[in-house]
Structure formats: C-alpha cells, structure tokens
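Of the protein chains in this complex, one is absent; all others appear in place.
For reference, chains read A, B and C in written order, and residue numbers begin at 1 within each chain.
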Amino acid sequence: MKSAIVVFPGSNCDRDIAVALRHCVKSKPSMVWHKESVLPSVDIVVLSGGFSYGDYLRAGALAAKSPIMEEVVRKAKDGVAVLGICNGFQILTETGLLPGALMRNDNLAFICRNVRLVVEQARRPFASAYRKGEIISMPIAHKRGQYHADPETLARLEGEGQILFRYAEDDNSSGSGMNGFTMNGSVKNIAGILNEKGNVLGLMPHPERCFDEEIGGEQGADGAKLFISLTQSL
Amino acid sequence: TDRLQFAVKITLKEGVRDPQGRAIQELLARMGYDKIADVRQGKHIKISFHDADPESAREAVNAMCRDFLANPVIEDYRVSIDDA
Amino acid sequence: TDRLQFAVKITLKEGVRDPQGRAIQELLARMGYDKIADVRQGKHIKISFHDADPESAREAVNAMCRDFLANPVIEDYRVSIDDA
Partner (left out) sequence: MTGMRKIARALGLSPPDYDAILKRLGREPTETEAGMFGAMWSEHCSYRSSKRFLKRFPSEGAHVLQGPGENAGAVSIGDGQAVVFKMESHNHPSMIDPYQGAATGIGGIMRDIFTMGARPVALLNALRFGAADHPKTPHLLSGVVAGIGDYGNCVGIPTIGGEVDFDAAYNGNILVNAMCVGLADEKALFRAILREGHKVYAIGARTGRDGLHGAVMASASFQNAEDAERAAVQIGDPFMQKLLMEASLELMARGAVAAAQDMGAAGLTSSAVEMAAKGGCGIRLNLDRLPCREDGMTAYEIMLSESQERMLLAAPPEKEKTIAEICDKWDIPCAQIGEARKGDRIEITRHGECEANLPLSALTRAPEREWPREPRRAPPPKHAPSSKKRPSLDETLIRMLATPALSSRRWVYEQYDSSVMGDTVEASGGDAAVIRVHQTRKALAMVSEATPAYLAADPYLGAKQAVAEAWRNLNAVGAKPLAITDCLNFGSPEEPAIMEQFAQSVEGLAEAAAYLDMPVVSGNVSFYNETDGRAIPPTPSVGAVGLIPDYGRRARAAFMREGDAILLIGEEGGHLGCSVFADLFAESLPAEAPPIDLEKEKRHGLFLRALIEEGRIVSAHDLSRGGLAIALAEMAINGGIGAEIRAPE
C-alpha cells in the first residue's frame, strides 16, 4: 500500500502519522509539501492534524487554498482514498470534499482527553478491521471540533450511512460529559464522516496517537485497526 | 492617507449555534445587564488598498469573500466602505 | 421584530501586531489579489435588546465594552445601531 501525507505550514501531527503508517501497515509514506501541485501515485492521501496557518481566520480555511489541494480533490474524485485527521477533517470541509463545518467547541475551550467512540459501520476502506457497533477509545485534542451541518445534510448523512464514528453517548451529553466536562457539542455526536462514495473520511479523534500497545498509556491502541483496515482493501 | 478601505462583516447564519455569543450573553446576565434578547459574535475584516480604483477593489473584496473569507456553509458576509 | 440591535466593532489598536491579518494578507497576495496595503481582523458583536429604551441600552453596551468585551490594552471599540 503506497501512502502520502500532505504537510502544511503549521501541521504538527505529520510525523506521528508517518510513524503510525510505518508501524501498522509497513508503508513508508512520502511527505508532500503543500506548495507542490502534483501527488505521487498512491493508494491513500492523508491530510495531517495540527494548526495549518495557525487556524487563522478559520481552522483549515487558508490551507484549503494551498496548491496541493486541487490535486487532492482531483485524486479524491478519481476514487483514491483520502483521510483527514482533525485539522485534515477541517480542511476537507473547507474544500467541500466533505459536507458541513467544524466550529468552536461548545465550552469554548481546547479539549484534550481520551473519548469513547461508537464504530457505526465496519465499512471498507477505513473501518473493516472493526466490528459494527464496537466501542473504542481514541484521544481528541482540538478547540474547533463541533461538527455542524444543516438538517438536509444531516438527514442525508444518516440515510446514506455516511457517519462512520460517533462519540459514545455518555461522553457527549451536553453538560454531563464523562465526568462533568462538556464535550465539543457536535450535532448527533458526529466524530467522523464519509463522502457519498465512501473513499474520503474526515474525523476529529487521533488514531495516530493510539496504535502502540507498548507505550501502555491510557489512550490504548484502538487506532491501529483503522490503519490495518486500509491494508485490507488498498 | 487616501487609502481605500473596505469593511467585511462576517456573521453566522440563522440557526447556526454560536457558543461564543452564548457565553457572552450568560456573562452579561450574571453581571446584571437585563433585557438582552440575543448576542451573536462574528468577524470584522478591514482590507485597505493603495491606489486601486473603488469599483474593481470592491469587486475583488467580494471575490475574496466568495473564495474563502466566508464559509458559505455557516456564514453570511456584507462588504461596505470602512468608515474608520 | 421591534428589537433594538447594537453592533459593536472591536479592532486592534494602531501598531498592535495582528498575526491573523498578516496570514490572510499573504495568502491574498499569493492568490493574485494585488494593490492590498493591509488586512486587519477584529470582532463584530451584535447585541439585541427586547423592549429597552435606546438611550439606556446604548449606555449599557458602552459599559459592557469598557468592562470586558474589549481588551483595553490592545483593542478599540465602536458602538453603533446595527443595520442588520
């Protein structure tokens, strides 16, 4: 499986994703600087997390205008898998590859902790290694992770099965989160969505920060299965 | 300076949740400001041109807003001459 | 609605560094928008009152700005009736 990671000025999770890909799928990704306008021929393009352009104006707004993004949109339309993690998800909504928008967290603060997610479908290419309905743990670390979409878009996302990850209920009920901390307030607890064709995934939690059992922190290793799913279909 | 200045007012669309506006409203209530129906926070961007003709400058600012200054999914924008 | 609406425009003081404005300005230049001298980003807050008399409402809004809406160290503010 050949992979590429797009690096924007201000991305800060690009190295972490490269480490995760090398560890889980033995694929050494090529790191593509945002000023490039051509991507190598790959099975998957990853838009890294971080604070591209410092999240100035809106998270992902300026990065969406980088030369490389026209190429990413072309590849996505050709069916190449595209994975946007955290800031990558924000960039995908700003380019229109994914519907909706990521807004300031409901409690206005940056939230960094491990949250529980529900895997809505064990669907290729991103989640075939999970079981449908499986509860997994993944760290989140963001200040603008509140997913918003208008009612029609939400109905389509639900109807077409484009919601891949949701925050587990007790984690996201407003005001009474896991232990009294409000979650980001995403509508319908949405944490990660697919485009219609299912080859583009954007999610706010960080799988590349929880793939390594050895480190044995609280974050666990449930992120590994997302990367392993990629090898099962790419 | 005879600079031409435009003000771009970017506001959240109806129905889009505004946690910042809500937080301000709650704080105002706690500080005793009553009769407040609603608070909405948006962005104000001042763009100044040097020796550009007003018409093409205004057109450029509108193009910028359509291009990326405002996010059509959640925001509306209005362009006006900035009365600095 | 006969709601009384005020617009508060909060801008950075002269000379105060504006990293966001600078990043937007550089991108505009790279996208080919020329003749841009400066870009400054600030906040726009719309405060609507229900059945308040205009004078005391305006006074309240000014007090809010002095109290906490604007950071006196680096920001200026202007209050006007909002032409929604």
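The rule we apply is simple: contacts are C-beta pairs under 8 Å (C-beta built on N, C-alpha and C of every residue); 3 or more make two chains touch, one makes a residue touch a chain.
Keep in mind that this is a model prediction, so the values were computed, not measured.
Counted over the whole complex, the shown chains touched by the missing one are A, C. Within the full complex, the residue among A:Val38, A:Ile135, A:Ala155 or A:Ile215 touching the omitted chain is A:Ile215. Shown as candidates are A:Cys112, A:Ile135 or A:Ala155; the residue that touches the absent chain is A:Cys112.
Interface residues of chain A with the unshown chain, by the touch rule above, are 9-10, 12-13, 15-16, 19-20, 33, 50-51, 53-56, 109-113, 139, 141, 143, 181, 206, 208-209, 212, 214-217, 219. Not every partner is drawn; the one left out touches chain C at residues 15-17, 19, 22-23, 26, 71, 73-74.
What we mean here is this: only the chains that are shown with their structure count from here on.
Centroids of chain A and chain B (each the mean of its C-alpha atoms) stand 29 Å apart.
Inter-chain centre distance (chain A to chain C, centres taken as mean C-alpha positions): 34 Å.
Centroids of chain B and chain C (each the mean of its C-alpha atoms) stand 8 Å apart.
In chain A, the positions touching at least two other chains are 57, 62, 65.
The multi-chain contact residues of chain B, meaning those touching 2 or more other chains, are 43, 67-69.
Against chain C, the residues of chain A that register as touching in their complex are 53-54, 56-57, 62, 65. Those residues of chain C lying in contact with chain A across their complex are 19-20, 23-24, 27, 31, 41.
Only residues 3, 9-11, 21, 24, 27-28, 31, 33, 35-52, 57, 60, 64, 67-69 of chain C touch chain B when the two sit together in their complex.
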